[in-house]
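Report on one structure; see the data block that follows.
What you see is the complex with one protein chain gone and the rest in place.
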Amino acid sequence: MKLGTLALKSALISAVAALSSTAIADTKVGMITTLSGGGAGLGIDVRDGFMLAIKQSERSDIEVVIEDDQRKPDIAVQLADKMVQSEKVDVLTGIIWSNLAMAVVPSVTAQGKIYLSPNAGPSPLAGAGCHPNYFNVAWQNDSLHNAGGAYAQSEGYKNVFIMAPNYPAGTDALNGFKALYKGDVASEVYTKLGQTDYASEIAQIRASGADAVYFFLPGGMGISFLKQYSGSGVNIPVIGPAFSFDQGILQAVGAAALGVRNTSQWNKDIDTPTNQAFVSSFLAEYERLPSLYASQGFDTANLLLSALETASVSDNAGFRSALKAANFISVRGDFKFGSNNHPIHDVYIREVVKEGDVFTNKIIGKVLNDHGDPYAKDCKM
Amino acid sequence: MTFVLLAEQILNGVQFGIMLFLMAAGLTLIFGVMGLINLAHGSLYMIGAFAAAAVAGMTGSFIMALLAALIASAAAGALVELLVIRRLYNKDHLDQVLATFALILIFSEGTRWVFGSFPLFLDIPASLSGPMTLPGGIQYPLYRLVLIGAGLSVALGLGLMITKTRIGIQIRAGKNDREMIAALGINISGLYTLIFSLGAALAGLAGALVGAIQSVQVGMGEPVLILAFVVIVIGGIGSIKGALIGALLVGLTDTLGGIFLPELLKFVTDPSTATSIGSSLSSMAIYILMGAILIWRPTGLFGTKL
Amino acid sequence: MNDIVLATKGLTKRFGALTASENITLDLRAGEIHAIIGPNGAGKSTLIAQVCGSLKPDSGTVHFLGRDVTQKTTRSRVQAGLARSFQISALSMEDSVLQNALLGALGASRNPWRFFKPALEDPTLVEQAEHALERVGLSGHATQRTSELSHGQRRQLEVAIALTLYPKAFIMDEPMAGLGSEGSVQMTDFLDTLRKEAPILLVEHDMDAVFALADRISVLVYGKVIATGTVEEIRTNPHVRDAYLGEEA
Partner (left out) sequence: MIREHQLNKIILSIFLIIPLWAFVTDEPFTITLMTRATVFALAAVGLNIALGLGGLVSLGHAVFFGIGGYSMGILACHAQTYTPLMEWPMLVSGSKSMPLIWINAVIMSALAALLIGILSLRTSGVYFIMITLAFGQMFFFFSISWSAYGGEDGLSIYIRNEFPGLNTLVPIQYYALCLALLCTVLWINSRLINSPFGLALNAARQVPERVETVGLNPMRLKLAAFIISGAVTGLAGALFADLNRFVSPTMFSWQTSGEIMVFVIIGGVGRLFGPVVGALMFVALEHWLGGLSDFWHIYLGILLLGIVLFGRGGLIGMICGEARQHE
């Protein structure tokens, strides 16, 4: 598997090099994403999804400059400076983490650059801090949590135990859940960021008498929680957002995740020709199933390509309205931008299943229809 | 809060502490005997977990996975000792910190290069999964009880080794006087390599055992490493007994602090603020504990003056 | 007696089973050199440490200039006028000889809180330091790195630092060691004149120097003072001959 990725990577690099050398690039895109250290998997997926779409477009006038932010905000800011000052890119994209986005986005949009977010959607950027140059192609951070709350409500849960790490995105997550959930909260628990042992929280869950658990624990935290939860003998059903059940990490959770319900705006079994073409071409290109992040990277590139069809980046106003029109077919199905340039889309509930040897997700229902976000009303644009 | 919940939480604290002890024991041994600060100990923990996950994936056997973890981390430890660490014994702490910091970079990125960027899968064996009912009606995961047992046997084994065996005598002699042990004709560099790989093997074992219930990923070692340092500093550097007691203290403080601090604060302020402030305080709790202990006893609970 | 500058009474210090100082009572009077001799391991260093304050006795007292300083720190004893030279040189090896002497002068001024003007440009400090170096015969080595000095020269520098403090009593731990015969003679002459400035409690192995210099000698064996007296009294004391001098004779 390792060799495969390596070969792919070098192929990719030479592809980029070829793209940049053959033609006078009309459009220069700067991608700042996490490619090394913990969390590199997400950045790699976004990059691969994005580059796949660029490759399929067969356009030679787009140059993509990719840089690794190491998940450090100060490095991300420095790279953004580099992209703007010396690479002179027209469009920026790629950032995975909310805190890095908060560090980079306001500054680059203020400098007149377009920013397309393939993953993070912190609430300040959707509300009062929105900007005509900022487009979020993934979701506003609350989106999947809203859906979690709505799902818990529709399933008739009356007493839910909710849990997230103690940092802004965690607080947002639990508030997002509570927005559409009307029952009682058995207990609201904030864990340490980066915590790896959840024995004590699981004991609290066991003692709480809750009828469901909603948790937001991205990355390794979620893997640890699920493995420990499944071994604890507690049988209360678990709901979460897609982040802990993504294709990339699901294999590491294994059977512990089977049957868990999670909310997502995308899944590989969405039965549209665009999506099926995306899944099979991604599989062919990279020899692995695409993840949610890959789908978002792919959508981001396609949005960009669609706008380039109607306007040139040098025509700022024209290009912005071309982006806003979102005249592309998203792999997730219906997609349009709200007044704050954040997606209005459907959110599904998925279940973790095993297909052959591979753990993956299956859509079992739609929770929210054409869902926007609650911050749009604060956006004066 | 019921008795059952309290008892379960105390067990959790103990289990967390025992797990930290496995890391801390090697660290404190290496420091006590060789005077070396090894920041790369967390990388050996990671190597253990990755080796276990890789072998478990190939063979499906948990025992084989544990063996692989022991062998891989001990081998990595010996290799690092021979190539790098032995050049550091006579340098000051500053150089040791920097060199082992460099080793972290090499190990982390090297592991990512070999295994890729996604977490690996490692699960507990079916025979050890599921809960067990303890006296008093406490339901507790069997695997965690096994962890406690494994940790305590390692503690016992180390204690016996140091007090009863020939190697133990050499270790104690080396601790007190390097020149004496050399004068006795004991092969000191061989002894050091042995102790370093023993410490590495313990870390690797911890990584494999814990990896089964957590996420096996690059960078998993550093948070544990910092906690293990807190443990040995509280216990007194070089003391195995101190490491055990320090580990239990840290485990209990961390676990119980996370539960009781928010509850206590609810008497003073509204629930939401209490939860938030309580969680912040509890994430700082062990460092506050360590600071307090060092201010009270500048060389830790069982430390001797350096 | 008014001329007693420094006095210990019943000093006792135990390390586990070992009694390093047992009921030591002795004094140092104005204008004298009081030598402490004894075989290795007799407890001379332990005694000095208690007199200077780096070690607290289990029982007994130390009086300096009529005040009980038993519980006082080294620093406050120094500030009261008790200067010490070390047996194993405690010098800033990376720095120059002059800088080491300057440290003494700086200590005497009690004000190290000057952050800007170079110490070497402070005439008062430099003068004081150079004067002390001159008195011990190290003038020619002022700019040398201390680590380049011979062992004997380091002892001289130790004494020089003590001099910069203008103390009311000196505690000197083997100032002659490593000096060689010529150096020893010079140092002996120098200490001879120094006693007029302030009395000296002298720990020394060089018996020629001790017998030439000391007004009084105390003999320390296994942590106990077995005899105190003039040079003649000690020479002829049978206990001393048995316990100590006899071995060397």
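Lettered A, B and C in written order, each chain numbered from 1.
FYI, a residue touches a chain if its C-beta (ideal position, glycine included) is under 8 Å from a C-beta of that chain, and two chains touch if they have at least 3 such contacts.
Being a predicted model, the structure only gives us computed values, none of them experimental.
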Contact list for the unshown chain, restricted to visible chains: A, B, C
Which of C:5, C:37, C:69 or C:106 touches the chain that is not shown? C:106
Sole touch to the unshown chain from B:108, B:239 or B:255: residue B:108
Touch criterion as defined above, residue of A:78, A:321 or A:339 at the omitted chain: A:78
Since one chain isn't shown, list which residues of subunit B touch it in the complete complex. 31, 37, 84, 87-88, 91, 93-95, 97-99, 101-106, 108-110, 112-113, 226, 229-230, 233, 237, 276, 279-280, 283-284, 287-288, 290-291, 294-295, 298-300, 303, 306
Missing-partner contacts on subunit C, residue numbers: 52, 54, 73-75, 78-79, 83-84, 86, 90-96, 99-100, 102-104, 106-108, 110-120, 122, 125, 145, 161, 164-165
Need a quick check: the contact residues on subunit A for the chain that isn't drawn. 9, 35-37, 40, 67-68, 72-74, 77-78, 81-82, 85-87, 98-99, 102-103, 106-107, 110, 122, 166-169, 171, 190, 192-193
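Note that only the chains that are shown with their structure count from here on.
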How many angstrom lie between the centres of subunit A and subunit B, each centre taken as the mean Cα position? 34
Between subunit C and subunit A, distance of the C-alpha-averaged centres to the nearest whole Å: 75
Contact footprint of subunit A on subunit B as seen in their complex: 1-2, 4-5, 8-9, 12-13, 15-16, 19, 108-109, 112, 114-121, 123-124, 129-131, 139, 141, 143-144, 210, 212-220, 223-224, 255, 258-259, 271-272, 275-276, 279-280, 282-283
Give the list of subunit A residues in touch with subunit B in this complex. 1-2, 5, 36-38, 40-41, 44, 166, 171, 188-194, 196-197, 199-200, 203-204, 206-207, 219-221, 223-224, 227-228, 230-233, 248-249, 251-256
